[in-house]
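Report on the following structure.
Every protein chain of the complex appears in place save one, which is left out.
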Amino acid sequence: MPEITFRQAIHDAMVEEMRRDKTVFLIGEDIGTYGGAFGVSAGMLDEFGTERVWETPISEETIVDSAVGAAMVGMRPIAEIMFMDFVTLVMDPLVNQAAKARYMFGGKATVPLVVRMPNGSGAGAAAQHSQSLETLLMHIPGLKVVVPSTPYDAKGLLISSIRDPNPICFIEHKLLYKTKGNVPDGEYSIPLGVADVKRTGTDLTIVTSEIMVHKSLSAAEHLSKEGISIEIIDPRTLRPLDVDTITQSVMKTGRLLVVHEAVKTAGWAGEIMASVSESPAWDYLDAPMRRLTGKDIPIPYNKFLERAAVPQEEDIIREVQAILNNEY
Amino acid sequence: MGTRKIKEEFENEKTIDIQKKAKELGLSNDQLVEMYQTMVEIRHFEEMATQLYALGKVHGTMHLSIGQEAVAVGTGLTLQSNDYLINHHRGHGHFIASGADVNKMMAEFLGKDTGFCHGHGGSMHIADVSANNLGAQGIVGAQMGIAVGVGIAIKIKKTDQVALVIFGDGAANRGIFQESLNMSSIWDLPVVYLCENNHYAMSVEVERVSGKVPFKDRAKALGVPGYFIDGNDALAVYEFMKNAFDHARAGLGPVFVEVETYRILGHSKSDRNLYRSKEEIDEWKQKGPIRRFEKLLLEGNIITENQVIEIDKKMAKVIEDAVEFAENSPEPKIEDVTEFVYA
Partner (left out) sequence: MPIPFIMPKMDMDQENVTIIEWMKKEGDQIQKGEPVILIETDKITSEVEAPATGQLVGLLYQENDVAPVTKVVAYILKEGESEADLPKVAKSEEHIHDKETQPNKDEPPEKGNASNLEAGAFSGDLANIKSRVKTPATPLARRIARAEAVNIDHIKGSGPRGRVQAADVRAFLEKDSKEIIKSGRTSLSGKTIDVSIMRQRIAERLTESYQTIPHIYQTVEVDMSLFEDNRRILNENAEKENQPKISLTACLVKTIAICLKHHPYLNASLDGEKISFWNEINIGIATALENGLIVPVIHNADQLTILETNRHMKALTARAQAGKLEHHDIQNGTFTISNMGMYGIHSFTSIINPPQSAILSVGAIKRRPVVVDDEDSINVRSIMMLTLAADHRIVDGAVAANFLLELVNKLENSELLSI
């Protein structure tokens, strides 16, 4: 199986779908000759022309609003918003237009669109270009929120997102673009709303996403040398959330740690913990559920401060050990 | 697809000789009478809506367009059935003029399951997507962004459809106005921008908040041909819109028109009209579009006094029937509250 980058996987998903389905088109800033701020759409203008690759002025609100309009009349737009931080500019189109049209119009409208947004810190992009705001979107009925962590997941999930008849926020962690993974050659897709067990274990369940999946895997490797067996669940889709896979894992291990880069207060770790608490897994908990998250701060510029703002591998290791030592 | 371009500066010629004008525009007497009838229908609909509200039968609020009927009818007649309509919250008139079923509209008003949106949207969100009525927006101005998308879709599909987007003088101040017109202009999208300047954005008069530049000039500055016409002259509206649609359909790009009209009633039902004087309202009532058109038709011998009375009665009945239909319709089932969130 060939190994390709996360960036390439997303590129391939869009290209394959655009070849297969003429209603799919890409709209966003600097996606043409420049190839997109993160290089994801390189070569697409050449292949598909201006009819399918619409390079826009700096007009985020209209980029997504127009995606809504086009989607309502039979197209399948993919809108690229350069940084997830700019989701603030497209909240109205996402929340009040895309998420509401079908419901408000009594089921008579369909809005099949995908909004792709890079998130995450670690690139030194500072406070307004480094946030992880997926919790805000997870809160909106009518939207779906997808958070891939590997090239395999990214391609399969993006293909499903493009084919899905609902408005979907597809979140790509900036630091993952250059990571590599095995991706099959032929056509495949991964259903939304299905979590993936990235590592099986018996002592503790970590629920985590995007780049934190990789930090958790490293931490788990390290901990296995101490005889600690960690199970890692990657939800892959935050809305709709695969609660069953998570609760089954917690029933097995009796311990839960949620790790995410998003800020702690009202971050989605709370949603995971509440869901587990409401489930039969509650009876199997042998330690308080814990979360390891971004600090309640904007992302700082200095690279050491930036590193300290979000969980790192050593933090995960320490937290797991603390839970297993009954420190809480 | 015609190739007629609109004159550079569109002169708003007052319609004096209706026979001549109608001939020029290719409208038969029957069509003129139908235009008049539709205006009366809209007026009856809006007045009935007011009554129902006063009787406590309508949940929430509503935004009435009494006084703006000529814009609706002049535009509605231009819209082809495969053109797209992207409406705003003061859009009942436009819906009716585009051929929407008043029974279903009334039912939606009363929140019933037989309404256009199964009672899920109400007055502010009426839509009939399959009939290319893409819904009324409650977020002022958002429809301008949606219109760009519809324009893009038409271009990709290479059809001769036009997207008509309607908004008010208030919405024209939003940032999205610039984004939308700019993008339509650079891509020559087939979008007709209809700005209903009824002089007030909620409670603030247009002169106070809309700066020193008329809307049509703002459009021009963004590369979209911009025009201003008297919105209470139904034929003038029709004439202009016909030209505008031809222009857009010919692939010549977007068109912007500001139609001047006046909103007789308050912004919504909570509006006490404190921000304008009774005299002002009365003055505009005299210039009302229905009265004007009626006068023209009577003077041009296209309609008789008796016919006027008949039409009034007939439209009153149509609306009463709509109310009866709506009142006899069932409420949506409570279990359906979670329906329609996802496809």
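For clarity, chains are labelled A and B in written order, and residue numbers in each chain start from 1.
The rule is simple: a residue touches a chain if its C-beta (ideal position, glycine included) is under 8 Å from a C-beta of that chain, and two chains touch if they have at least 3 such contacts.
The shown structure was predicted, so the numbers you read here are calculated from the model rather than taken from an experiment.
Among B:Ala54, B:Met202 or B:Ala221, the one in contact with the hidden chain is B:Ala54.
Checked against the hidden chain, the listed residues A:Ala42, A:Leu175, A:Leu285 or A:Ala308 yield one contact partner: A:Leu285.
Chain B residues in contact with the hidden partner, per the touch definition given at the top, are 53-56, 60-61, 269-270, 272, 274.
Listed here are the chain A residues that touch the chain not shown: 254, 282-287, 326-328.
Please note the rule applied: only the chains that are shown with their structure count from here on.
Within the complex formed with chain A, the chain B residues making contact are 84, 86, 115-121, 125, 127-130, 132, 134-135, 137-139, 142, 144-157, 163, 175-176, 179-180, 182-183, 186-187, 339-343.
Residues 22-23, 25, 27, 51-52, 54, 56-57, 59, 61-62, 64-75, 77, 92-93, 96-97, 101-110, 112, 141-142, 144, 165-166 of chain A are the ones touching chain B in the complex.
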